[in-house]
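Heads up: the structure comes next, in structure tokens.
Here's a slice of the assembly, chains where they normally sit.
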Amino acid sequence: MKIGILVNEGPYTHQASDSAYQFAVAALKVGHGVHRVFFYHDGVYNGSSLTDPPRDDRQIADRWSKLAAQHEIDLVVCVAAALRRGIRDQNLAPGFRISGLGQLVESGIQADRLVVFGD
Amino acid sequence: MSEGDGEATGLVKKFLFVNRKAPYGTIYALEALEVVLISAAFDQDVSLAFLDDGVYQLVSANNPAGIGMKNFSPTYRALEDYDVTKLYVERESLAERGVSEDALIVPVTVVGRAEMGKVMAAQDVVLSF
Amino acid sequence: MLHTVNKSPFASLTLTQCLNHLAPGAAVLLIEDGVYGATAGTGAGTQIASCLGRFPVYVLGPDLEARGISHNQVVEGVVTVDYAGFVKLVVEHDAVQSWL
């Protein structure tokens, strides 16, 4: 089954990004496809290349990048939400791309399920 | 709009946008509306649900000039131009908050809680923010 | 102590939790989505009204206007202030507690 994911909150502050990640890993493990992860609202902060959390904490941006590389997942950061919040190509982590909200609607159409994680 | 047409797959799904948060205190309502407007270009079967504090989004008297923000309530009026006309507002949510249907900025379908539950149950894709 | 509440009482239990902790000398200021609590004729409005005998309650005018709440919808006895009034309340009380 093809699953789309929407993440509405930034890393560390809310659990949303963690839950989405754990959910994605579990879905991939049992053979489902994760079609796309769309980052909206504060979710765009997940795509920052400049985060530097404590060494013994989870590396949220990195693990999204790695998961995307391993499983060819499309990580899309909403352009309007990103501009408002200071995420641009110059501080975008590997594996993320900036695009429009149409990518979220398209994910809703093309995926068999869309699961939303937020505050 | 070309974006929707370009992605056309022939699939028409029932999309529901669930609005449960008040405007201005947080940005969710405003950014939700931006997605609704985009979704209109994809020729999907779009509905909007306003319940709980989401009913405040539609209050016509909203005027955030004094807090330095833009009034986005009039944008709900544009939905009709995009053929987004299924706006469901929950009666119990209005009543609890002392908001009258007359105070709303656009024509809506006022439904009871049980019917709102049925509207939700009938969807293919539910987006909440 | 000046207590500020910025959450809608129709979504969050914060207003109730704040009102339950008021001690002599306390005042309450509703700001942001907290101003919805000042709406007369609602459950929250009734809570506020019953608090007024013991504690003054203020509401931030610009936040009321932003949310389309007119003065005649506000619980009687609740005093509307602007940002200058907010500053004055902060100065007049020994400390401020924000109920986040």
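Residue numbering begins at 1 within each chain, and the chains themselves are lettered A, B and C in the order written.
The rule is short, and it goes like this: a residue touches a chain if its C-beta (ideal position, glycine included) is under 8 Å from a C-beta of that chain, and two chains touch if they have at least 3 such contacts.
This is a predicted model, so every value here is computed, not measured.
In this file the complete complex is built from protein chains present as A x2, B x2, C x2, though only one of each kind is pictured.
What we mean here is this: only the chains that are shown with their structure count from here on.
For the pair subunit A and subunit B, the distance between mean C-alpha positions equals 24 Å.
Averaging Cα coordinates per chain places subunit A and subunit C 38 Å apart. Each chain gets one centre point, the mean of its Cα atoms, and the points for subunit B and subunit C are 28 Å apart. Looking at subunit B, no residue sits in touch with two or more other chains. Contacts from subunit C toward subunit B in the complex involve residues 6, 8, 10-11, 32-33, 36, 39-43, 45, 61-63, 65-70, 73.
Against subunit B, in their complex, subunit A makes its touches with residues 6, 8, 40-41, 80-81, 100-102, 104-106, 108-110, 114, 116, 118. Subunit B makes touch with subunit C in their complex at residues 20-26, 52-53, 56, 59-67, 69, 96-98, 103.
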